[in-house]
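Take a look at subunit A:
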Amino acid sequence: MISQLAVQGAQMLAVLLLAPLLIGFVRKVKARLVRRQGPSLIQPYRDLVRLMRKEVVLADNASWLFRVTPYLIFAATWVAAALVPTFATGLEFSWTADLIVIVALLGSARFFQALAGMDVGTSFGGLGASREVMIASLAEPAMLLTVFSLALLAGATQLSTVAAFMGSPQVGLRVSLGMSLIALVMVAIAENARIPVDNPATHLELTMVHEAMILEYSGRHLAMIELATFLKLLLYMSLISCVFLPWGLDSGGTGPKSLAIGVATYLCKLTVLAILLAVFETAVAKMRVFRVPDFLGAALMLALLGTLLLFVSRSL
Partner candidate 1 sequence: MSGFSFDAVAAILFVPAGAAAILAAMPNYRMTATVNVIASLLTLLAALSLFVTDRPAPGQYLLVDDLNIVFIVLNTFVGFTTSVFSASYIAHELETGRLTAPNLRFYHAMYQIMMFGMNLAFVSNNIGLMWVAVELATLTTVLMVGIYRTHEALEAAWKYFILGSVGIALALFGTILVYMAAQPVVGEGTNAMVWSVLIEKAARFDPALLSVAFIFLLLGYGTKVGLAPLHAWLPDAHAEGPTPISAVLSGLLLNVALYAVLRFKLLLAASPQAIGPGPLMVTMGLTSLIFAAFMLYRRRDIKRLFAYSSIEHMGIIVFAFGMGGPLANFAGLLHMVMHSLTKSAIFFAVGHIAQVKGTQKISEIRGLTESHPGLGWALVIGVVAIAGLPPLGIFMSEFLVVSSTFARHSWLAIPLVLGLLIAFGALLLRLTGVAFGEPRGGTAPVEASYVPMYSHLALVFAAGIYLPAPLVAWFQHVAGILG
Partner candidate 2 sequence: MNGLTFDIAHLLAGSLVLISFMMLYQDRLFALINVFALHAVVLALSVAWQAYIQDAHHLYITAAIALVFKAIVIPVGLHRIIQRLGIHRDIETAVGIGPTMLAGIGLVTLSMVLMLRVTPEADPLAREDLAFALSIILLGLLVMVTRRNAVSQVVGFMSLENGLVLAATGAKGMPLVVEISVAFSILIAFIVIGVFLFRIRERFDSVDIGALDDYRGERR
Partner candidate 3 sequence: MNSTVALLLCGPAAFLATTIMAAGASRLAAATRLVYGATLVISAVLLATAAGHLAGNPGEASATLPLGLPWTGARFRLDGLSAFFLVVVNLGGTITSLYGLGYGRHESLPHRVLPFYPAFLAGMNLVVLANDAFSFLLSWEFMSLASWALVMAHHRDEANRRAGYIYLVMASFGTMALLLAFGLLAGPAGTYAFDAMRTAHPGPFAAGAVLVLMLLGAGSKAGLVPLHAWLPLAHPAAPSHVSALMSGIMTKVAIYGFVRVVFDLLGEPAWWSGVAVLLIGGVTAVLGILHALMEKDLKRLLAYSTIENIGVIFASLGLALAFKANGMPSAAALAFTAALFHVLNHSFFKSLLFFGAGAVLTATGERDMEKLGGLIHRLPVTSFVFLIGCVSISALPPFNGFASEWLVFQAILRSPELPQWGLKVIVPAVGGMLALSAALAAACFVKAFGITFLGRARSAAVERAHEVDRWSLAAMAVLAAFCLLAGILPGFVIDSLSTVTLPLVGERMPVQMAQPWLSIVPIAESRSSYNGLLVFVFITISASLAAFFIHRFASHALRRDIAWGCGFPDAVPAGQYTAVSFAQPIRRVFGGFAFRSRETVDMPAPGALEPARLKVEMHDVAWEIFYQPITGAIDFATERLNHLQFLTIRRYLTLVFLYLVILLLVLALWP
């Protein structure tokens, strides 16, 4: 019991600490790919700390909602991230929520972010919010359908169960799995505002989505939101890794050795995924906002196709 709690807490802290590092790593790799030196790996931590120290400049008519939102976003994202098995399944509180809930938690984070974007009443906030919800309105169903197909395979939406199942030999190589993997990746890219859907580094108002919503934020508020963004990326990566690369996961309470293995493998997975992401981002160019629906529509179709295939193959 205690050890379980410890593991749980450890994981929560781990994700919190790991997230900025991951971002730093991605940036570093990207920089190197384009032959730049790039900031150091711990630059994100520095940024956060500096933001914490800075004063907050608040728009005149910003309401209480504007000030509460960062904490809500952070909390929702953190809880969601904590529920995804990183290096160990069967954690103490894993049953509080399943995949659907995780999706929904991210959804509520987005909900409040969009509201905050509209609170100040500049055109950018509205622009970002409206584009964000448009993207979300396609990304969420795609995500849910992916969840469906996983759940149909594993017979559960419970992430630990799913992970355990995917680790077990009875999953052969399946077309539908491939489809949902691709769909999930596309959704992940969209959700994390990465190229080609959005550019995390841009500040050209007309092209940006996520940045436009948080344009008015500064200081500690911005720090919270940034941290939440980092967490989100980590969350998706660990999700993909624990579902599609379910090797070396500690199944809970099997002693420090397997835990160590779990941690090690987890870190390797993250590295691989980060590098892949970086390569992908440097390889492709950002697309126009109104191409995004086609992109996500493709994801949606893929996910639906995967689910349908499963439904049909179930009866064979």
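For anyone wondering why these and not others, all candidates are chains of the complex that A comes from, given by their letters.
Note that contacts are C-beta pairs under 8 Å (C-beta built on N, C-alpha and C of every residue); 3 or more make two chains touch, one makes a residue touch a chain; residues count from 1.
Note that the structure is predicted; figures quoted are calculated from it, not measured.
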>> If you apply the contact cut-off given up top, which option from 1, 2 or 3 ends up touching subunit A in the complex?
In response: 3
>> Give the list of subunit A residues in touch with candidate 3 in this complex.
In response: 52-65, 71-72, 74-76, 78-79, 82, 93, 95-98, 100-101, 104-105, 107-108, 110-111, 114-115, 118-127, 129-131, 133-134, 136-141, 144-145, 148, 151-152, 155-158, 161, 205, 215-216, 219-220, 223-224, 289-290, 293, 300, 304, 307-308, 310-312, 314-315
